[in-house]
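Notes follow once the structure below has been shown.
Note that one protein chain is taken out, while the other chains of the complex remain in position.
Take a look at subunit A:
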Amino acid sequence: MATLQDRFNINSQLEHLQAKYVGTGHADLNRFEWAVNIHRDSYASYIGHHPMVAYLAVAENESIGRVKYNLLQKMLLPCGLPPEKDETE
């Protein structure tokens, strides 16, 4: 049986996870935040795998260094501007 104590623990564990692992979701996660995380994770994976960056570089006819830099720059706003906050929430 779950006691109040357990629930508190689960919540605090979740908070701990969210603090430790960037991108851990939560109940009120909106579509934008989710997408931003996915995009940042994808870009990070592309940058980490050298053949992938090279593949993009061949397609775009840019140097690998430039493609890496562009991907990093895109991590700032990967999905455009965030939606307006609904004040009532």
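Here is the rule we go by: contacts are C-beta pairs under 8 Å (C-beta built on N, C-alpha and C of every residue); 3 or more make two chains touch, one makes a residue touch a chain; residues count from 1.
Going forward, contacts and distances are computed from a predicted model.
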item: Name per UniProt, for the chain absent here [options: "Splicing factor 3B subunit 3", "Nicolin-1 isoform X1", "RBR-type E3 ubiquitin transferase" or "N(6)-L-threonylcarbamoyladenine synthase"]; value: "Splicing factor 3B subunit 3"
item: Residue ranges of subunit A at the interface with the undisplayed chain; value: 21-23, 33, 36, 40-41, 44-45, 47-52, 54-55, 57-66, 69, 72, 75-77, 81-85
